[in-house]
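Have a look at the structure below before the remarks.
Note that one protein chain is taken out, while the other chains of the complex remain in position.
Lettered A, B and C in written order, each chain numbered from 1.
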Amino acid sequence: MNLNVKFAGMELKNPILTASGTFGYGLEFAPYGDLTALGGIVVKGLSWEPRTGNPMPRVAETPCGMLNAIGLQNIGVHRFVEDKLPLLPWSEVPVIANLYACDAEDFARLAEYLADQEGVAALEVNISCPNVQAGGVLFGQDPRQAALVTAAVKAKAGAKPVIVKLSPNVTDITAIAKAAADAGADALALINTLSGMAVDIRTRKPRLANVIGGLSGPAIKPVGLRCVYQVSRAVDLPIIGLGGISSAEDVLEYIMVGAWAVQIGTANFLRPDMAFRIAAQLPGLLEELGVKSWEEFRGKLSI
Amino acid sequence: MNLNVKFAGMELKNPILTASGTFGYGLEFAPYGDLTALGGIVVKGLSWEPRTGNPMPRVAETPCGMLNAIGLQNIGVHRFVEDKLPLLPWSEVPVIANLYACDAEDFARLAEYLADQEGVAALEVNISCPNVQAGGVLFGQDPRQAALVTAAVKAKAGAKPVIVKLSPNVTDITAIAKAAADAGADALALINTLSGMAVDIRTRKPRLANVIGGLSGPAIKPVGLRCVYQVSRAVDLPIIGLGGISSAEDVLEYIMVGAWAVQIGTANFLRPDMAFRIAAQLPGLLEELGVKSWEEFRGKLSI
Amino acid sequence: MSDFILAEQADTAIPPTSGCIETTVVDLTRTDSAHDLENSLWLLDLQLPASFCEGKGWQPGQFVMIRPVSWSFEPLWARPFSICMAGNGILRIFFQVVGRGTRAMTKLEPGEQVVVWGPLGNAFSVEPDTPTLLLAGGIGLAPFIGYAWSHPQPDLLFLLLGHRPSVSGYPLHLLPESIARETARQKCEEDIACFVRDLESRIAEYARINGLILACGPHPFLRAVQTMAMQYRARAQLSLENRMACGIGACLGCVTNIAGQELPVKVCTQGPIFRAEDVKLEQAVIDRVKA
Partner (left out) sequence: MSDFILAEQADTAIPPTSGCIETTVVDLTRTDSAHDLENSLWLLDLQLPASFCEGKGWQPGQFVMIRPVSWSFEPLWARPFSICMAGNGILRIFFQVVGRGTRAMTKLEPGEQVVVWGPLGNAFSVEPDTPTLLLAGGIGLAPFIGYAWSHPQPDLLFLLLGHRPSVSGYPLHLLPESIARETARQKCEEDIACFVRDLESRIAEYARINGLILACGPHPFLRAVQTMAMQYRARAQLSLENRMACGIGACLGCVTNIAGQELPVKVCTQGPIFRAEDVKLEQAVIDRVKA
């Protein structure tokens, strides 16, 4: 079948994207597969200024998953646009910039700058920064804050589609999704990591210097599927599903509960050719299942 | 060292309890170990009337975890007290009743009935039922609702300690914890399962007839540790920690982040002698680590 | 006849078991010669825990939960298997590869550690003087090997085995020689229709002579047997293969609805064997449990 998916003004040759923070700036994976064989590339979260991130250690393995507290180390949006973007095959594969800021103005400034970059296909807004002004609650944990950021980005994004990335660490993810939708989001991506921690009883220290980090990987797939399922029934926006995907089967599980596209995250660490392998295996699996089009399959979970 | 722990008016010979719903009514495990070697037994959630639970299938395996949507099938509190409790060695090991109801009055009625039962050492309140009157939000997801239930149970529990069991499916678990504490809870137990789902792309059906279920097992340990850590710093009540514990090491991880005792849940399914083995291994591990008392270890994570 | 079953199904006593034991793999042999690992057939011999035959011992139809130590957390649960034979120091099971757990079991090495608990559940009725029809759907043969050996008059038994992989993969040589048997391969629609006719005439016959019918196999097979048994008013017992997380009545994940029971009953402790007229084999469960 034709794997092509169109939504939010984007056209992807297949629904396999990569997840921000797990695929570097894309170039790191060029030796392991053909970047243009992917549906799209979401790069590491970008801030206005370069960021050093959190102290080490900042990754730890957990059962069927991992914790990270990288703290958004990145080279800053300017160096990304100047040094990395020109090397990416952006005319053949959509490159999506993941934005990170700690107030609405900063988000808007990032959006404005990126709106002018031809090589950027869309903006993905990471709203998991704590808003200090709002008492430290994360933007992504409060519908009003989420709406604020979405509107600010949307106002400056010009023609670029705005994807809002949601956190699962909330009482009701559909409330945040609705707020982002009402504020103008073109698509939603979910889920970001679950808040978690790990400790070492011998050193009596946390395994992450930052103490708390984000849980990702196969362990969280049930949570990701549930969130996508709930949001896809509550909000009329295309959804990009992620969380624990590590096979073509997992991709179809997400699409079956309502996702239009998916992102491969932690699984890229299991083997750097993972996203390429999954993209290559997808047609065969669809044929085996007798699926003829995305429309016939997407969201078609029979209850 | 002396493994004894005292809190909330209870005295446990060691901090190893079993988690509700994973240890039947206790008796099922008698062939696999000495029930009196445990710190305590928390039995399957009890409602006023017997409940048939959800349709099948209601369990599914997931990476390093499982989903369940048993739907609180149970024989009802009266048959528990009449048929099961007399067979349990409750004079030698504390038996804790886990209560389940869908409104505050029902909770109060359960508490009142159990307050009179000599064989019941404490009441654990499962507030993960959706409150239909409050628009279907779970009691455990709203601080006011949580306080309401806690106060209702506490008012009728007489001398029995009241343990409130918290859900991790909230934006801020410390807010619920504080509400329960202010409403009179004697201790808190956390975490209950994470909301999740699983699907089968071949049958195109959810793997649970109920569609959504609760995720438990090693996969969720990082979330449980994080919740216990946060709540233990926010609330001045003893905490019973659980979520993914499957070894003596895991027990000490929970105690190091602030728990007074722990519960073994899904791991009981890995082998039915699991809780007994962990209780037996604990002294050796403590000795290896040079721990001399709980006071010197509990909450002593060095940041 | 089924007093024994009904007693267990009353959900009062804890069935006797030898507890949870760490034992070792003695031998693992593949019995079929197909190319594919999927659906392949295996005999697994474990060192029989000394405690296993003490006390009440084990009875055919009972099962064990098996979990290799090497599984750490993946797969998470143990897997249930009928006891094929237990004696002479060996606990033998006969299994088919259907998913990741059974696939992982094909990697077991002699000497490797395996956690086992059992014997679990109730057993097939034994009526020493009654002609008894054993209906095995594929791997459902497993408990009948022990059953045949334990029966006081094996010449009263007749085994009908419906199978998909070649019959050579099924260890029929482990049965007492005196047992009458028939096998029927189901390769195509026609085979299946033919097998169903055969099944029906046998069930009708045993209904007529008030014989005992015991069935073990996949859900669709059990449903067919159930329907016919009801139709001909035969006395049939079905062994259910519901998905099990604990095997000991603790998780309530394996339940089934039984006529006359207010609450769903636990297949692991109150079954796995039920009278055909009592059990509700729901279609929804079948679709999901056997994809």
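Basically, a residue touches a chain if its C-beta (ideal position, glycine included) is under 8 Å from a C-beta of that chain, and two chains touch if they have at least 3 such contacts.
Owing to the predicted nature of the structure, the values given are computational and were not obtained by experimental measurement.
The shown chains contacted by the absent chain are A, B, C, with contact judged over the whole complex. Contact with the omitted chain, checked across B:P63, B:P222 or B:P238, is made by B:P63. For the chain missing from the display, the contacting residue among C:E74, C:D191 or C:E277 is C:E74, taking the whole complex into account.
Within the entire complex, the positions of chain A that touch the omitted partner chain are 21-24, 27-32, 44, 50-53, 55-59, 61-66, 68, 70, 73, 75, 83, 200, 202-203, 205, 207, 209, 217-219, 246, 266, 268-273.
For chain C, the residues in touch with the chain missing from this view are 70, 72-74, 107. What chain B contributes to its contact with the hidden chain is residues 63-64.
As a working rule, only the chains that are shown with their structure count from here on.
The central chain here, found by comparing per-chain C-alpha centres with the mean of all protein C-alpha atoms, is B.
Distance from the chain A centre to the chain B centre is 34 Å, each centre being the mean of its Cα atoms.
Chain C has its Cα centroid 47 Å from the Cα centroid of chain A. Chain contacts: chain B has residues 62-65, 202, 205, 217-219 touching two or more partner chains.
Residues of chain C in contact with at least two other chains: 73-74.
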